[in-house]
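The structure appears right after this line, and notes come after that.
Missing here: one protein chain of the complex. Every other protein chain is in place.
Chains here go by letter, A, B and C, matching the order in which they are written, and residues are numbered from 1 within each.
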Amino acid sequence: MKRVAVIGASGYTGRELGRLLRGHPSLRVEGLFGGREGVAPDAPELPVDDVLERLDWSRIARCDGVFLCTPHATSAELAVRALDAGTKVVDLSADFRLIDPEQYRVVYQHTHPAPELLKEAVYGLTEHARGAVAKARLVANPGCYPTSILLALRPLIDAQLVDMNAPLVCDAKSGVSGAGKNPSGRTHFGASHENFLAYGVGTHRHAPEIRLHAGTERIVFVPHLLPVFRGILSTIYVPPAAGVNARNVAACLSERYRDERFVRVYERGMPELNRVQMTNECHIGVADCGPFVVVVSAIDNLLKGASGQALQNMNLMLGLDESAGLS
Amino acid sequence: MKRVAVIGASGYTGRELGRLLRGHPSLRVEGLFGGREGVAPDAPELPVDDVLERLDWSRIARCDGVFLCTPHATSAELAVRALDAGTKVVDLSADFRLIDPEQYRVVYQHTHPAPELLKEAVYGLTEHARGAVAKARLVANPGCYPTSILLALRPLIDAQLVDMNAPLVCDAKSGVSGAGKNPSGRTHFGASHENFLAYGVGTHRHAPEIRLHAGTERIVFVPHLLPVFRGILSTIYVPPAAGVNARNVAACLSERYRDERFVRVYERGMPELNRVQMTNECHIGVADCGPFVVVVSAIDNLLKGASGQALQNMNLMLGLDESAGLS
Amino acid sequence: MKRVAVIGASGYTGRELGRLLRGHPSLRVEGLFGGREGVAPDAPELPVDDVLERLDWSRIARCDGVFLCTPHATSAELAVRALDAGTKVVDLSADFRLIDPEQYRVVYQHTHPAPELLKEAVYGLTEHARGAVAKARLVANPGCYPTSILLALRPLIDAQLVDMNAPLVCDAKSGVSGAGKNPSGRTHFGASHENFLAYGVGTHRHAPEIRLHAGTERIVFVPHLLPVFRGILSTIYVPPAAGVNARNVAACLSERYRDERFVRVYERGMPELNRVQMTNECHIGVADCGPFVVVVSAIDNLLKGASGQALQNMNLMLGLDESAGLS
Partner (left out) sequence: MKRVAVIGASGYTGRELGRLLRGHPSLRVEGLFGGREGVAPDAPELPVDDVLERLDWSRIARCDGVFLCTPHATSAELAVRALDAGTKVVDLSADFRLIDPEQYRVVYQHTHPAPELLKEAVYGLTEHARGAVAKARLVANPGCYPTSILLALRPLIDAQLVDMNAPLVCDAKSGVSGAGKNPSGRTHFGASHENFLAYGVGTHRHAPEIRLHAGTERIVFVPHLLPVFRGILSTIYVPPAAGVNARNVAACLSERYRDERFVRVYERGMPELNRVQMTNECHIGVADCGPFVVVVSAIDNLLKGASGQALQNMNLMLGLDESAGLS
């Protein structure tokens, strides 16, 4: 049994990790460290048994791996210390997703606390970085929106099926859990239930992350807030390279993900959020629509978009079966 | 045109009043006074045009009537001052709903700021206090749960159809707007959506209010939180007096409310929240169920349970058609 | 008092019209004619008092105007007969929205029952066809998605702010009421609640309607199903003409709609569904986003997207104040 800990375990992603780890066959939880508060049972499907503890570095030192579910800036500082203590780290914050410290400073309005680690960190889009993740000390777990979009786009870009001179619209919709557990006017039931809206148009922090890891500046990203708790569905308008249509795109994706356990490409029909909620899966559907090939991608933002993919990565880093604790 | 103002206009009930008053044929809004913040458009069906202003007593002095949508304790202080300024007052807080200042102190854990007004204040369950309301300077607007329960119970108690020696269970369910606009762990989408719970069992502050105005200590009241925004539905298990059944109960209620515009007694079937949402109506259904006559009562908690009834009362106090602005 | 009737009054749009007409100051309802069933109170905010009657042409003949809330193909047949009877007609179906009977046959898979009326019918996007509507005998009420999109796009195309050589992505999201009142696997609570999906990608019947009335074939339209009851929000990625940005686009829209009662252009921020639900308004927000100007448009699909706009049109056709019964 390998030992792991979660730091910042009081939020949605930390608590989701607590739930996953309790059912994991070969990981032992050294501790769920976190905020001052106990775990209030204020969200569906979250455990009520986990007891949060005060962060104890002597216990972190005993761990083989640590999950950081802390806010950006805090995460980078904790990562330095955890790596010094000899554990491997999967960071669920945005601290190691970009490469250029100057871009980080502009996007997150904060000087990066550990710029020397930016190059070492591996961007853990698991299906596209498996080898590097397995060898990494530090993995930057991708953002939820980027995961849903990059899993759909990366194979198409790699296979040169995309017209890279045309803009690529990613219209993405997320459940309220993406906004985190802290109460706010925006997450109040009265403001989200029976409502829908676009937000962060032109300014959302996930846009630079998507562009960087898609390898093109031509990504146009608009996020929306859905009145559901879990899930992200992204509608991606792919400008195809000459002669490419939905059939080619679907074939490319099917081929690329044929042996993947957590990515499913539909032969027909389109994914829906309720087919991926509470799973670590990404479902992808494809259709022609005018000059575009429309690709629709759905994930559970708290699992494949956060804690599930984080566990996939940690499993690899610790030499375990990648899907352990995830099915 | 009479002039009115709302003090505490930033919360749900204040904003609901703002919406109603904008459509009122014979009331002019002197001002919507309120919190420090502007009106954030964070709830369905609320106006986005109202501008909140800082409380200005010289303008209150110009008003014929004032609505207090302020928290208890604050309301009593404002009521004193508004009455001194010569306006009539409908207070939507709990400050004048009880009669005994000592009971108020125990229930609200606060010494009543204006005990001398407790006897003057009229409990504004409109259909049962029309004459007194019309003459009142100060009306205590009933609580949302009490309104839904008392409208169903009062005629039955008055007509002696109830066995007053047996306990009377009121199992009530309210939408999230009843918890107010302030963000909290409880009103977070993640904690209320797709959830349901009982709360305040044996301790809710509306229980003494219901008992006082029903005239019996045998009321047993348990509130629940529904994953809807608006509405209260109360299921009331009436122990009938000897020889009384659902038919008698329905006949009594139909007779009592025959000429009422805002109370509807069903001949058959049961009310549902969606028939009363966005209306000032109370719908009541009746059925035999074992030893009880079950009476189900539904209202919109923000209208008949708060701002709608408040406007009904103010209309009466200012000599207007009781239903003006409410249909 | 002018007289109007609704044919097909049992569905959502028919019942919404019934509700609006009850509050109309200068229209008298001759009859709500409709399905075999009575009006089941199975949706929020719908009236429970309307009684549906069997269609009676002698009473239609007495009417000044008739609303057709019937399915396509049926509507065209009823329209012929109603016009013959001398009444004016607003048809809420798709029967008169296209101009070419052959295109109609392809899209709706039905030979048009009254092709001679296709040219006479006025496409009732009220703010853009006011004069023609006022003189029309027959108005084709626009579809819900087209209304939300065309209100945002038409002024920009007219003012040549759009690059007409680039594709124009319209990513639209509708509440469940858009699917109608008939129970189906898709409208089952278990299939729509806490879910989200794209549908009709590349095949939805509103796409040709939008293209026709936008005057460009380059519209790309993907509809989605939201877990809310009412509302459509469309996110439109406008490829701007050279030198045009969000500021120009917002200024154009503000100018165009300055005097309109039912269209509001935001100076800042973005519309949300809950600001337009239960209103006849369209709210529009604008922002730069990479190479595009993103325009977000929100309406209540049952009001501005159907019955509200239908009443706006009928008011005009009967010489009444356009906003009567709608505020």
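The working rule: a residue touches a chain if its C-beta (ideal position, glycine included) is under 8 Å from a C-beta of that chain, and two chains touch if they have at least 3 such contacts.
Source: prediction; values computed, not measured.
Touch with the chain that is not drawn comes from one residue among C:Asp91, C:Glu194, C:Glu209 or C:Asp300, which is C:Glu194.
For the chain missing from the display, the contacting residue among A:Asn274, A:Ser297 or A:Gln312 is A:Asn274, taking the whole complex into account.
Touch with the chain that is not drawn comes from one residue among B:Glu53, B:Glu77, B:Asp100 or B:Asp171, which is B:Asp171.
If you put the hidden chain back, the residue from B:Val29, B:Ala73, B:Ile99 or B:Val222 that touches it is B:Val222.
In the complete complex, the hidden chain is touched by one of B:Tyr145, B:Tyr237 or B:Tyr257, namely B:Tyr237.
Interface residues of subunit C facing the missing partner chain: 12, 40, 42-44, 176-177, 181, 183-195, 227, 229.
Those residues of subunit B that touch the chain absent from the view are 167, 169, 171, 173, 191, 194-199, 201-202, 218-222, 224, 226-231, 233, 235, 237, 270-274, 277, 285, 287-292, 294, 296.
Definition applied: only the chains that are shown with their structure count from here on.
Closest to the middle of the protein, by Cα centroid, lies chain C.
Contact counts per chain pair peak at A-C. For this pair, subunit B with subunit C, the centres built from the Cα atoms lie 38 Å apart. Rounded to whole angstrom units, the spacing between the C-alpha centres of subunit A and subunit C is 39.
For subunit B, residues touching at least two other chains, in rising order: 43-44, 194.
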